[in-house]
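For reference, the structure discussed in these notes is given below.
Removed: one protein chain of the complex. Kept in place: all other protein chains.
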Amino acid sequence: MKSTIPLVIGCFVGWFAFGELYVPHEDYRWVFEFLRDQAQILAAMAFILGGINVIQVNYPKIRRREADWQYKVVLLVGAVAMGTAGLRWHALGGEADSGSMAVSGTAAVGTGYATLAFDSADRDALVIIDGAPPVRAWHSGNPSDITKPPGDQALSVQLRPGEHVITVRKPVEGYAKHEVSILVADNEPTSAKYEILKRWVELLPAAAAVLPINVAPGQVVTVSTDLVMYWGAGSPHGRVFTWMYDHIFFPCNATMFALLAFFIASAAFRAFRARNTESALLLGAAILVMIGLVPIGRAMSPIFPEIEEWIMDTLNTTGRRAIMMGAALGAIATGLRVILGIERSHLGSD
Amino acid sequence: MNARLKIIVPIGVTIGVAAIAFLWRGNVEPSRWFTLEGPRAMYVAIVAAMAALLYYYLFRARRGDEIYIRRIAGVDAIEESVGRSTEMGRPVLYVTGVEDITNIQTIASLLVLGQVAEMTAEYDTELKVANFYPITMVVAEEIVKQGYTNAGRPDAHKPQNVMFISSEQFAFAAGVNGIILRDQPATNIYIGRFFAESLILAETGYLTKAIQIAGTAEITQLPFFIAACDYTLIGEEMYAVSAYMTRESRLLAMLKSTDVIKAFVIALLLAGAVFATYNHLAGSHEPWDLGGWLVGK
Amino acid sequence: MAAEQKDWLQKLQTFDRRWIFLAMGVAIIAPLFAPLNLPVAPSAMVKSAYYTVEDLKEGDRVLLSLDMDPASTPELEPYYRAVLLQLKRKKVKIVIATTWYAAPPLVERWLSSTVEGRIIKQGDSSYHGIPDDPYVKNEDYVWLGFREGREATINGMATDIRGTFDNQAADGTPLDDIEIMNGIESLADFDLIVMVSAGYPGIKEYIQQAQGRGNLRMVGACTAVSVPEYTPYYNSGQLLGLVGGMSKAAEYEKLVGKIGTATQGTDVLNLGHVVVISAILFGNFIFFAGQRRRRTLRSGKV
Partner (left out) sequence: MGHLSAIDLFGYWLGIFLTFAILSFLYKDNPVYKIAEHLFIGVSIGYVVTLQYFDVIKPKLVENLAEGNLRYLIGLALALMLFVKAVSKRWSWLGRYPIGFVVGFYAGLQINGVQADLTKQMEPAMSSVVVDKVNVNADPAEALQLLPGMNPSIAKRIVEVRAEKPFASIDEIDEIPGLPQWQLDDLEEARGAFNGLDAQASVSSGDTFWFGTFAKLLMLMGLIASLVYFYFSVEHKGAIGKVSRFGVWVLMIGFGAAFGYTVQGRLALAIGRALDVLGRDKDPALAAQIDGGVVAVISIVVIVGGIVAWELLLRRRRESDTNK
């Protein structure tokens, strides 16, 4: 009873899934997709069990101070940190520098316009003026000049009289953006009258309205800000999450993958030995294909790439075909064993 | 059952089903509730023939007829290596591949795991199972428990030895590497679907002088397993292993029925090639396009 | 004498594989600092890809689809840079899109450095061709951004590219206001489609979803592993050129005349293959030497 009902359920949904190819009716599809959703939900919920399992396996080792327990702490801390970063708590990134705006009027940089300067630790920020294509904060204003050494200059852009919206954001997602509206007064070249109405950081995009500050021509407005990282996952991607992904997960992942280049060489050394006809064929084909694939082989003789192509087209295709066909038959039989209810070892016996 | 019948029945079943499918093609009007368009007729034929053969051989096996299965090198190796692990007092590591339970190779791997668990329970050797997906872990845990129960030692089963490592390919590889290096299993068994991590695992296993047995139907990874492991179950052999190991009637029946279909496939391939060559030499007229029929042209 | 001989063979038989790791490490690092510039001879598929782009005229419009993620950059970025230089120096207008969700951060970084900037830096002595000029957003190029839906997105682009991208570029500019999008309703209106594709969805899906609707001109680049899968499309003429993997990208760089990371990388590939082949030969040498020794010992005993 305890295993018969699950067996029946398994057979039933198994045949139902099998029938999906033969019944085009949309009601059938609907049920099928619903069942597939449930299976996916189940698999996803199992990740919670997976998490519990990781703790069950590692925590006792830490508690009992088994060998290498320190590393298990690293593992658990890494998992918890990444998992928490994945939560969408945007504001928890901390109230960093909210950004500021200073206007200096002494230097008569020019007449008829004010000058926008930028000063911030976040010099790799983009400055968007009135929705125009962003200028990089470190830019001298010439968009083609991308090799300019860092720290050389600050942004300096002319602002004509009128109202301008200045947005500062990071070129990568996951940061708050800083936005301000600047009103450059008309024709008051010598006036030192200015007012900072509000400094303001927008934590969530498209939040409150932008408040303007007044600047007179000839003055320099300096926008200065440290852009706050968003915390969490999702879109917009939390920066803490992406930071951990970019600088821990990605390099480790890529390096593990890169280890293969080394292991291939050592496997070739110790395993590709012509012990018998089979292994001789294996290594012979491997060498021919390897020579044919690199330019050096082509440079030696154009026959190598041709041999490589021929082996790939004929013998490799044949072997591939045989394995796919055999494996397909094995897989059909294994699948049938399950959905015919012949196989029940995954369901226990009592 | 007399000898002649033993041959006639499976052949009759296969050819009969194939003939029905052949006659059916195009004759079933596709409706909203049922369609045999394209290659579906052929698919149904294969599944129907396989199911019929399964039951036929199951019936014969239960009657006590002897069913012959040839040796598969990797299978004996599994038993030997579990014995060796016992002697050395080191655990056996079983990796179920990096695919979810959605893949039939994973399901096949889990079925083999059942036999391995039974074996380790009998030998009283520790069995560690590394899983890529939690759902696989849950099923693997149930299967291992069942294996220990079958061996009469349910108390020896340690649930925490069936582990979820990580669902990220190379993090998983790193985790399994860690187990290989630090728990020093004397036997590593990799059965299921594998990708690029295959060589990382197998080369690390080589470092610890473990006996390594691999099985996959993943063509791109087979060369790496063949190079780096002691035994490799190639493609279909992986599905056949559990049958050979237990010699249980239901599994032998499965092997037999796939073999009958395989023989039929070989015959079909030959016939198709002969017909096509004949057509080619005789000009363009095509009385029998078997290949086209298969894919539902 | 015999004892001495035994020593070297025994030493070899217990050869530490870490020496091979070291050899491989050197093979990977050294060419990056001291390029060997081994000969690169462009193959037919690469030449075909190059000359298809070369056939474009100033002002022609090209769709550049970057369907990839950071993991595939070593194999695909060199081609992207080379083909972009080629397009820019021909002053071709470029429309850029992607169907991979992992692509936009990468692509946006590339846009500001390679499209809006110069690929050929001033004073670059290694390049002798026509230099490229910075492109201006929404005037010389458009970045459409990413849309979810995989082949459905490509299908949408094949029928109604404006609708698929909600009638606006990634920065929100309405497509109607962008001159180079004038008259472009679907993929068929482009003079060429250039695909940089790391897998699914990619070249195959473009061909399946779009090629059938009109005789589109398409060239593409893919990773080395995908070459067997895509070669049939070149053979059948659906794809006018295919640049598969790093070594082919190096061939493309040679044709374009700008040496980049693929050429450096191909040095590594050459050396790496030599290391692997030497490892096989060396392993077999040890193996056969050992066998011969055993045989002579045995015959000596008898």
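So that you can tell them apart, the chains are marked A, B and C in the order they are listed, and the count of residues begins at 1 in each.
Please note the rule applied: a residue touches a chain if its C-beta (ideal position, glycine included) is under 8 Å from a C-beta of that chain, and two chains touch if they have at least 3 such contacts.
What you are looking at is a predicted structure, and each value in this text was computed from that prediction instead of being measured.
The missing chain, though absent from the view, touches A, B, C when the full complex is examined. If you put the hidden chain back, the residue from B:Met88, B:Ala156 or B:Leu268 that touches it is B:Leu268. Among the residues B:Ala61, B:Val144 or B:Ala174, only B:Ala174 touches the chain that is left out of the figure.
Mapped onto chain B, contacts with the missing chain fall at residues 39, 42-43, 46-47, 68-70, 72, 101-104, 107, 135, 138-139, 141-142, 165-168, 170-171, 174-175, 177-178, 181-182, 196, 219-220, 222-224, 226-227, 234-237, 240, 244, 255-256, 258-259, 262-263, 265-266, 268-270, 272-273, 275-277, 279-281, 290-292, 294-295. By the touch criterion stated above, the residues of chain C touching the omitted chain are 18, 21, 24-25, 28-29, 32, 44, 47-48, 51, 73-75, 77, 109, 113, 223-225, 228, 234-237, 240, 245-247, 261, 264-265, 268-269, 272-273, 276.
Throughout what follows, only the chains that are shown with their structure count from here on.
If you sketch which chains touch which, the chains link end to end in a single open path, with no loop closing it.
In this assembly, the C-alpha centroid of chain A lies 35 Å from the C-alpha centroid of chain B. Averaging Cα coordinates per chain places chain A and chain C 20 Å apart. The residues of chain C never reach two or more other chains; the list is empty. Across the interface of their complex, chain B is touched by residues 18, 21-25, 28, 39, 42-43, 46-50, 53-54, 56-57, 60, 67-68, 249, 252-253, 256-257, 259-260, 263-264, 266-268, 270-272, 282, 286, 319-320, 322-327, 329-338, 340, 342-343, 345-349 of chain A. Residues 15, 17, 20-21, 23-25, 28, 38-41, 43, 70-71, 105, 108-109, 112-113, 116-118, 121-122, 133-134, 136-138, 171-172, 228, 247, 250-251, 266, 269-270, 272-277, 279-280, 282-284, 287-288 of chain C touch chain A in their complex. For chain A in complex with chain C, the residues that touch the partner chain are 131, 133, 136, 143-144, 146-147, 171-173, 250, 253-254, 257, 261-262, 264-266, 268-275, 283, 286-287, 290-291, 293-299, 305, 312.
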